[in-house]
Each structure stands twice: as structure tokens, then as C-alpha cells.
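The complex appears here minus one protein chain, its other protein chains still in place.
The chains carry the letters A, B and C, assigned in the order they are written, with residues numbered from 1 in each.
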């Protein structure tokens, strides 16, 4: 079977499954999404791409944006970035504040909220116009000059983001935030509000399957070694408290967001984005994970 | 460059590096090992193998044995094994007891001590003669009928193993140990005392690079899917609190032991064992990790 | 109203209350006690004593024994005892193991299990025949040469005491236990099995209301200053995770046990023992606490 046939076959099976999970209603605006959306898009390093279902509809990428902000900061700061944030899985969320204190304000990895907030702080210190510059980077990596933040989503998240305010101020008290917490958080909520389709996501992540170079024009976004490291980080830390499960079931590096999106990367082969808004209890797309598990089983290919 | 040239080149560089780290003197007998030992052995799925340095000297494999015990238990019990032990990284060691309580006695993964102890409990319930049966399994997987436990090491560890006694009794109090703690611990200390050379280790792990089948005779030890899962687990949880770092630097699934051994697996390609007794502060072989990092950099091949 | 009238009035009201709470069935033998037992005994520094209900029936004093063992060890070792155990409340039980590690094996206070186990270790190191010497001390303080341990209760607790085995071995691993864990625990389970009546308990605690001197014969068991400190400790740490509640509701120093006994001390006035086997969710006698609250309300006397 080729990719097209497999995508269709898996799509059919996933569609037939009962729609379990729940919308991330804690962000009010996300509660308004149609819970039955289901889209997938695959892009290969051979410049082939292919989608199915709602693959051309915008979703709120949420935490998936943390990969873009990390890549941009890593590119600018180099290896010294790891003095501000570590590369280890975080164990259960429950311990995060204690861990932060024990670790002197160094978050365990750049994909938990604490780490992503520190990355935002780094970007604010380095960029002239942080929001515009970040947007330019994502537009570049995805060859799509039309990508935009969604102010409504950003505002919605800000209106209930007490825990992130707590987190940012706590890290500030531990000395690992340089800028004003309000500024850092404003940037953070903004990034997470970026809207992209599955097609756009798959294409935007393709450079991570291609040794750091864009497939479209060969432009190097990250070095080979940096790319390998981003992939390793997505593998060990990309799915909150379910990273082990994802490695175990799917076997590809990836990153999820509470908007129900997941992007996974098969180095030297492809990137794939799925979207289904209902989340499992650990905050990852229920049908999204199911789709990727079936897909890697059918293609008989994973990094393991 | 071929593997032989790369092994030699990297060996030369690693030998030249200052010998940092410390012996694991907390187990008295391990403190007697010559700290300058350095051995490497590579075995490929094409039935080629090659060693250098002290690759034919016995080392105490310690926690590397947890991979064997897991494979044996998984083979016997199947997927229901994951009801007794989870597949997530554990965060920092500091929290392990709290996590255990919060998780009702279900250890975070089978490679932290708590998880390995539960696996021992499973094996004791299933095997007629646990020690002999375990040994038979490792002898089978490595085509080596001469492997033996080292009673002196087992006794040495037992004599100071208060923390493991604490752990096992704590899990028992939470209801996830069926047998007597003394029996479970006796078996656990015994497994960890197994002695193997780098050559033996590389060969014994080769089936994990070969979809679960032994390269020597094609015998299936685990299914393809089970093998993928063991590799995913080694990737996310194989190096204590440094699993992220190992994924990041080396990019291969693997498992380390406080005897200074590390085995890593490149699926569909090779398994490689290194040994250097001095450990970094997180308990992993200092020069072992350095060797593997240089090796994957030179071969330009990792799973990421 | 005099004490007699108040005791009777309160007794009547407490008897009429619904019998909530549960027996401590986690120790099998304690589950066999008649849950409706209710006894009270008051002893004053004026050498007056008075009981009501089942005040002359034996109960398993359990953790109340920790006051006796602490007094004996304090008497023998003096202020240096506080190098081995601290004097602070422990917060919620949940954190105890983490706290122990953070505090290098120094338990927060001598009344949590960890602390009582360390006190046992101190006594074993100091006493020729620990069990007999301890018994002699309690017999002396209570003028009762017939007090005995209950081997059946000790064995019952030992048979399921995995968590205490865990605790003792954990402290040993942190360096704050000198003797063998088995010996320490054997002594610990033995102490807790002591059986006394409310009358015996009230009399045995009377020296703590009398500046350290026995009322019967004036013999000094502890100095005035030491006595004050034991009382302060009972006030802040005597009721597990409910010490604040007890200070708040009752306003007297005291100690409870899972056998359903509570002893409280009103310095310069009296000691009082109550017994009702059913425990509230925090492990303290449900009707016992109710009785003491009503009693201090009716007498309009507390230390606050």
C-alpha cells in the first residue's frame, strides 16, 4: 500500500471509532470548536504532500508553537540556551513547581509551560519586535506569508491564565526571567494563538525531517546536529505526561497542542499533522494519537 | 570510514580525554574495579561484530539486567504487564516515593528501581525457578551458556541495600508486590550481579536491533511490536534522570548500569556496548556516554 | 459544676451522639475490639482521680507509647536527642518521605512514625534490655507493676507493617539508624502493643501536669524544663495531621493512638484519658476528640 491508501484506510477506521475525549474548555474560545473535526496532512522529504478530511481548516496550534519558538531561540542563542532550560522529561505535572524550586528556576525542558515561558523571555531579550519577528520565522519555515495570530484566542487564554501568571512570576522570583512577567506572558499567549491548517503544519515541520533544511528551497533553518536535538527533545518531552506513551505507541518524535493538533516527524522521511479537537485525560488529541498509532503500524515504520 | 576505522578513531580520542567521574563506591565490591578499564563492542544485524579495548573483560552489568528481566516478563505476561508498571519517564529521582504513592504503587517505568522490583515480583510469580530461568533466558538470547551471576556482588549490594528494601516494602504496602519482599529483593540483587563482557552484551542486545529475532538463528524472542516498545522505553527511560540528555547527545535507545556499562541499539542496524567504570554525577558512565556521542556523530547516524 | 458533674454531663451527651468513624482495621487485631467502648478517666495534681464508663478496661495504647519512649530517651540522652529528631510539626503525611530525604534522615518530630522509630533506635543503643527497661519505666511512672505488652497485637502489626519497614530502612539509608532495622522495628512494634486502661493512662501522664514529678511519691521523672518541652511537643505534634485542629478545638497538649485512646494534659491541673475505638479520617478517636472538646468547653479552662 502507498501512503495515500494507508491514509485513507486509517482515516476510515478512525472515523468509525467512538468519539471519546473532551474539548479543552478551560480556554473558553477553544470550547467553540466543532468537536467532530478530523484532518490529516502528510508531507514527505521528496516534496510530495497529501491530505485528507479537514486538513485545510485552521486550528489553534497552541503548544505546537513551542517548537517554533524553541527553534528560533536555539538558532539565535546556540548551545548556551541550555543554561536557561534543561532537556529532561518532567515526570508528572504535579511536581513541576517543586522541581522548579529544586532546580533553581531552570525548567526541565522547553516544552512544559515553564520552559516555553523561559524561551519567550529569551526571545523578547533578543528580538527587536518579538511578535512580528516570530511570525516572520514561522512564515518563512512554512513558505506561507499569510499566517496570523488569533487575538481572540490569545485574549481568551489571558483571561483565565492565572496558573501561567503564577508560573512566570515564580520563575522570575527564582531569577530565570529577565523581562517583565506581563510582557513575557503577553508574548507567550500570543504565540500559542497562532492558527494553521494541518497542511500548513505538516509543511512547516518538514525541515525537521530533512536535517534542518527546508525541502522547498534548501534553506538551512537549523544545522543537522541542532535538528537531531530538537527531534530528540520532541521524542522525550513532546506530550506532557504522556511522552513515554507516545514513544511507545507511535514511535515518532512529535508535539501536541490542546487545540487538538499533533505534528510528528519521521526523520529522513516525512512530517505528518493530525487534528481532532477532543482530548484524552492527559491533554493530547484522542483520535489524533489513535490515527498516528495506526498509521505507523500500517506503514511498519517508526524510529524504533 | 567504516565502523572499524570509526571505532578506532573515537577510541583514541576518548582515551586521550581526562578521566573524570567516580566509581560507584556505594556498592563496596564495585569500588574494587580498575577505574581505567575501557572497552567497546559493536554487533550488526548483518552478523558482523567487532571490539576494541577491554571488550572481552567481564563487568557487572547491574541495571542493564533490567532490560533482560523486562523482556522475559513481557514475553510471558504480554500487554497486561503495563497494569503493574507504567511507561513514562520519572522526572527527578527525588520525587520517586511521592510519585509511587500518588500513582497507587504503580512505578513510572520498568527501569527505575521501583519498576524493576515489580518486574522481579512478576517473574517470581510466573517462574518455577526464577534465578535459573532468568539465567537461561539471558544465555539463550546471547548464545552463551556460560553466563553467571556473581554472588559476591549480590551480597555486597544486599549488605547496603536499605533503600531498595524501603522501596520494595513501600510498594508492598501499596499493594503492587505479591511475594515476600525478601524474596523479591534477593532475586533483584541477584539479577543485577550478572557479569558479561562488552562483546556478550552487544550480542545479547542484537535481537532488539533486529525486530525481536536473534541474528544468529532467527529465533523470535519478542514480536516486532514488542521490540519497538522496548526500544521506545529505553529511549525515554533508560538513563535515570539523564534520559533526555542521552537522547539529545547520542540519539539511540539504550540502557546504562552503575558498573559503568552502557548498551545502545540502532534499530535495523546494530547494537553497541561500551564500558568505562567511572560515572558522572547522574550515575551513567562518563566516558561511555562520551564514546557513544562521538560514535553517532562520526557515523552520522541516529534515530533522529 | 465540679469535675464529676461535668464528666457525667459530657459523657451523657457524647453517648447520645451518633457513632461515626471507623475501627483501625489495618492492624488486624485492632479490628476485633468492641467499637462501642467508651471510657474516661481524670487524674488531678491534687491526687484526686475519677473515671466513668469503660475506664478500667484495657486498650491498646499504640502511638501513645511514643510519649513514654520519648520521655525515657530524653531523660537518658538529654538535649542532644534533638540532633537525631526535630521538634516541628510535619505538615501532611503525604510529604513525610520527601521531607525525610530533604532533612537528611532527621524526622520532623518524635511523634510521627519516623521519629518514634529513631527514638527506638536511641533506646536500643542505650538500654541493656530495651523491652524490659522500657516496661520498667512505664510501670514506674504509673505505679503499676502489672503493665504488659500484648504479643498478639505486636505480631499482628508486624505482619502488615510494610510501610514501617520501608520507613526504617529509608532512614537507615540516610544514616540516622544505628542498629539493625529488624531489631529497631521489633522494639517499635512491641512498645505500641502496650495495654493500659484509661485510669492507668491518666495516672501515668500525671507527672507531665505536675512539672515532671510523680504526684504519688514526688519522684522527678523529668525536669521542669524538660516537662514543659514534652508538653509543647504534644501540643504542636501530638495528633498527626490534626494537631492544629486539636489545639484549636480542645486547647490542651495531648497524644492519640489508633487504638482509639487519647491522653491530654492540663499543666498544673490534671491529665485526662479517653477511649473510644472508632477513628475519624485523620486517625484520631472520633468520640474521644468530641469528649475533650466538650470537656474543656464546659470547664472553661484550656491553656489558651
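As a convention for this text, contacts are C-beta pairs under 8 Å (C-beta built on N, C-alpha and C of every residue); 3 or more make two chains touch, one makes a residue touch a chain.
Just so it is clear, the model here is predicted, and its values are computed rather than measured.
Using the whole complex, pick out the displayed chains that touch the missing one.
Counted over the whole complex, the chain not pictured touches A, C.
In the complete assembly, which of C:6, C:174 or C:303 touches the absent chain?
C:303
Thinking of the whole complex, not just what is shown, which of C:102, C:132 or C:160 touches the missing chain?
Once the missing chain is taken into account, the touching residue is C:102.
Which residue, C:210, C:243, C:271 or C:285, contacts the hidden chain when the whole complex is considered?
Selected residue, touching the omitted chain: C:243.
With the missing chain put back, which residues of chain A would touch it? List them for me.
So the residues of chain A touching the unseen chain are 94-95, 97-98, 101, 162-163, 165-170, 172-173, 181.
State which residues belonging to chain C touch the missing partner chain.
For chain C, the residues touching the absent chain are 86-92, 94-95, 98-99, 102-103, 108-109, 224-225, 227-229, 231-233, 235-237, 241-245, 247-248, 251, 253, 267, 297, 300, 302-304.
Keep this in mind: only the chains that are shown with their structure count from here on.
Starting from the mean Cα coordinates of chain A and chain B, work out the distance between those two points in Å.
That pair's centroid distance is 32 Å.
Go ahead and note the Å separation of the Cα centroids belonging to chain B and chain C.
Distance between chain centres: 48 Å.
Determine the centre-to-centre distance between chain A and chain C, using the mean Cα coordinates as centres, and give it in whole Å.
55
So which bits of chain B are touching at least two other chains?
Touching at least two other chains: 94-95, 98.
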